[in-house]
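Below, a portion of the complex is reproduced, with chain positions unchanged.
Order of writing sets the chain letters: A, B and C. Residues in each chain are counted from 1.
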Amino acid sequence: MGVLTLACFSSLVGSKSLDFTLKLAKTAADKGHTVNLWLSSNGTMIGKAHQKHLKDYSHAEKPVRELLEKGVQICECEACALARGIQKPEAIEGVQWNAMHWYLAKIYSSDRVLHVGGE
Amino acid sequence: MKLGVFVNDYKSTVETVERLTAEKLGLIFIQNGVFHAALKENGKPSPLLDKTGNLYALSEDLATRGLTAADVDSRVKVVTYSDVVDLIFNDYEKLAWL
Amino acid sequence: MADIKLAFVIQRPPYKSETSTLGFTHAISYQVVEMLLEDGQNVIPTVCLVGEGVLNLIKDQKAMENYGVTSVESHGKNSLLVDLDMLVCKEDMERFGLAEDRLLDAEDMGADKKLQIVPYAEIQKVLEDSNHLLFF
């Protein structure tokens, strides 16, 4: 079993990169691997609670809560979130807020890193 | 190095991929990258398919776009999310998302 | 002038961003725009698919099954169902090796309209006849 650190810089809605990242994280965790997930740029939109689930749009709140239950560590870039008007009390409980060095520190002890860039 | 490249787009990725070299190179076509595996533009398969013998396309992303295994070039292996996790840990040491 | 013609030109591939979906949904909304207009005022959209945009029309998309979201195909079918004219660029179909039977239709939903596969020159004509252009 290994350690996989994922990052995602793509927005939740529209782009499927974040959906891909969440599915890959779930599959790896289900197989017994340790998974970390760093969210930056428009990816920080994922951490906001109370996203209305409309059929036309991807919806991350449920998968994010599932990943947290599986022990996946999820952290979002504080500055990126604040710049988008997302405040800490609005975040999904269990999603960490920190700066970029969190990501580099997770990479340090990872076997594999998949950095999913932005739009 | 053993490098697994996630090709997630159709048009914009060719230039960077063309340049990369590795002792073992794998191309994993996901999202709109799967069009590389399935379309023959002007009758010709994507030039990326000549780049290496290790070619994979994610079945869910093919199906999402209305493509089936029958559309996929015979050199490309259709894989699941579970297969992708195994490729990451067993076959490649470094990964790139292009 | 009572009628305003709009060309909705969808030129991006599906699922890369939500752009192509929004092209269809914005065109479909012509159906309810009369609420905000005077009697006799009409908005008439034509949807044109060019370049990688034609890839939005491949049928049997499994987006709901795999990602839990409405497929772009559904939005395309809904567009036919509300009687929108949808023009598909013939040259781009040929370039991508897509035969007509790979593309969606909305017969199963009872739509009278069908996709119209036309040379690019006809799409150019739509651009010229329209009052405004919206590139998605």
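In this text, a contact is a pair of C-beta atoms (placed from the backbone, for glycine too) under 8 Å apart; a residue touches a chain by one contact, two chains touch by 3 or more.
Predicted model only: the values in this text are computed from it and were never measured.
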Full complex expressed as chain labels with copy numbers, beyond the one copy shown: A x2, B x2, C x2
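As a convention for this text, only the chains that are shown with their structure count from here on.
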Intercentroid distance (Cα basis), subunit C paired with subunit A, Å: 33
Euclidean distance of C-alpha centroids - subunit B vs subunit C, Å: 29
In subunit B, residues with contacts to at least two other chains: 31, 60-61, 64
Two or more partner chains touched - positions in subunit A: 16
Subunit C to subunit A touching residues, read off their complex: 15-19, 21, 25, 67-70
Complex interface listing, subunit A residues touching subunit C: 13-16, 19, 55-59, 119
Complex contact set, residues of subunit C against subunit B: 13-16, 52, 55, 58-63, 65-67, 71, 73, 95-97, 102
